[in-house]
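Reading through the structure tokens given below for one structure.
Of the protein chains in this complex, all but one are displayed in their positions.
What follows is chain A.
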Amino acid sequence: MRRGPYISMITNRTMNVLIRAAMLFMVGVFLALVLNLLQVQRNVTLFPPDVISSIFSSAWWVPPCCGTAAALIGLLYPCMDRRLGEPHKLKREWSNVMRCVAVFVGINHASAKVDFANNVQLSLTLAALSVGLWWTFDRSRSGFGLGVVIAILATLATQLLVYNGVFQYTSPDFLYIRSWLPCIFFAGVITVGNIGRQLALYEYKVSQEKTHQD
């Protein structure tokens, strides 16, 4: 039978995934730009000087990387939920997602702007905040696990990048990077996962109806 373009777009699985990936990519790029700006202001990260003059104040490759990562993570979360068969139940509303994003930005803000006595204190506070974020907005074990794994991987990748001299931190205290970086990564993964799940909710609803029809 004939199908309307919108319905077919939504029900078409690959199309849906593509749309979601694009949206997540944009979210990732946006967050990367904004948060990097926060870091650059305080001279936490140093990029080669000639790029600083641009308003985006970070190397060109950072936002696309973050966007891709966000798309991957955001698609991975609902996929994992479906595989494990334990859908995410906790307050799935956009207002909650927005709150989560706000807290994430706040954590970044704190990491960049608040003057802590020492780095251990900073890292511990941020770790507590990140776990608090997970507890408030996620509370699923799978989400926690995935967050930790991705945070570790991302930290490793950053270490490698810094080791190869792509960029550097002004005052590294954990090998080559700042010790709070894993916490930020973790919080970011939780946030993006939250957004991804919320986006997937639409597809889930439609496909559920579809299976019933079939």
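In the analysis below, a residue touches a chain if its C-beta (ideal position, glycine included) is under 8 Å from a C-beta of that chain, and two chains touch if they have at least 3 such contacts; residues count from 1.
The rule is simple: contacts and distances are computed from a predicted model.
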{"item": "Candidate names \"IBH1-like N-terminal domain-containing protein\", \"Sterol regulatory element-binding protein cleavage-activating protein\", \"V-type proton ATPase subunit a\" or \"COQ7 protein\"; UniProt protein name, chain not shown", "value": "\"Sterol regulatory element-binding protein cleavage-activating protein\""}
{"item": "Touching residue (missing chain; options A:80, A:103 or A:150)", "value": "A:103"}
{"item": "Touch list for chain A against the chain that is not drawn", "value": "1-9, 11, 30, 33-35, 37-38, 40-41, 49, 52-53, 55, 57, 93-95, 97-99, 101-103, 105-106, 109-110, 113-117, 121, 125, 128, 132, 202, 209-210, 212-213"}
